[in-house]
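A protein chain is absent from this complex, but the other protein chains hold their places.
Note that the chains take the letters A and B in the order they are written out, and that residue 1 is the start of every chain.
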Amino acid sequence: MHQIHSQFEIRSRGKGLYDFTEEVRRWLAGAGIRAGLLTLFVRHTSASLVIQENADPDVQRDLEAFLARLVPEQDPLYSHILEGPDDMPAHVRAALTQTQLSIPVHDGRMVLGTWQGIYLFEHRRAGHLRTVAAHLIGE
Amino acid sequence: MHQIHSQFEIRSRGKGLYDFTEEVRRWLAGAGIRAGLLTLFVRHTSASLVIQENADPDVQRDLEAFLARLVPEQDPLYSHILEGPDDMPAHVRAALTQTQLSIPVHDGRMVLGTWQGIYLFEHRRAGHLRTVAAHLIGE
Partner (left out) sequence: MHQIHSQFEIRSRGKGLYDFTEEVRRWLAGAGIRAGLLTLFVRHTSASLVIQENADPDVQRDLEAFLARLVPEQDPLYSHILEGPDDMPAHVRAALTQTQLSIPVHDGRMVLGTWQGIYLFEHRRAGHLRTVAAHLIGE
């Protein structure tokens, strides 16, 4: 049994979903582990991870639109406003989605369904360089 | 240290929660691993996983009712409508719950609390055969 640590850097261009499935797949192909468990962990509190449909880009746009409406900016509810009107909504959106995903690896591949892609979900208006830590254990 | 891969198939009958704790428990009992980590991963983007109270079935009905109201069908917000009025809401509901659950295994049992059950959460109107990949590592 072995384990490998790595990290992915994803450059976002504002709110929305950024597919990095291929980056993970390429890294996994060279990792020398055929069966095991892959864990991805986003090292931020205003971005998150989500597995979503990768077939129709409208799904990603609609998911962003839903969260923008559910967690509006300029909400008088918030006290935490010094970092901008999009900062506290970003924390809420991150809390409602995932900080971490663990994906079994079997026969050298993640057990993703046909239409599942791995996305970084950016919750701030501005682009950011986001870091996702990766851990793989198996053999 | 060993690992085992498996999968569970759960037949849903439309929106709602489907308890498959017993299937997981039976499989675990025969897996020969007394201590470790069990990971469940749903291979779909319009169904998800959730751990919820298993005592009162009203909890499961109320959770379904809450999500149906929070993420309504026929919402003019959505562009992704070709797969039916319940498809995009299904993706949103999946994003707001969990794609994956990891549960420590100790003394041959999952460390679930007394009232915790493991549920597949179906988000489409129609019944589906859903696949949950399972990975167990331990000894």
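Just so it is clear, contacts are C-beta pairs under 8 Å (C-beta built on N, C-alpha and C of every residue); 3 or more make two chains touch, one makes a residue touch a chain.
On a predicted model such as this, the values are computed, not experimentally measured, just so you know.
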Omitted-chain contact residue, chosen from B:10, B:31, B:47 or B:103: B:103
Residues of chain A (touch criterion as defined above) contacting the omitted chain: 1, 3, 5, 37, 39, 41, 43-46, 70-71, 77-80, 82, 88, 91-92, 94-96, 98-100, 102, 131, 133-135, 137
Touch list for chain B against the chain that is not drawn: 1, 35-37, 50-53, 56, 58-59, 61-63, 65-66, 69-70, 96-98, 101-104, 106, 111-113, 115-116, 137-139
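Convention: only the chains that are shown with their structure count from here on.
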Whole-Å separation of chain centres (CA-atom averages), chain A against chain B: 20
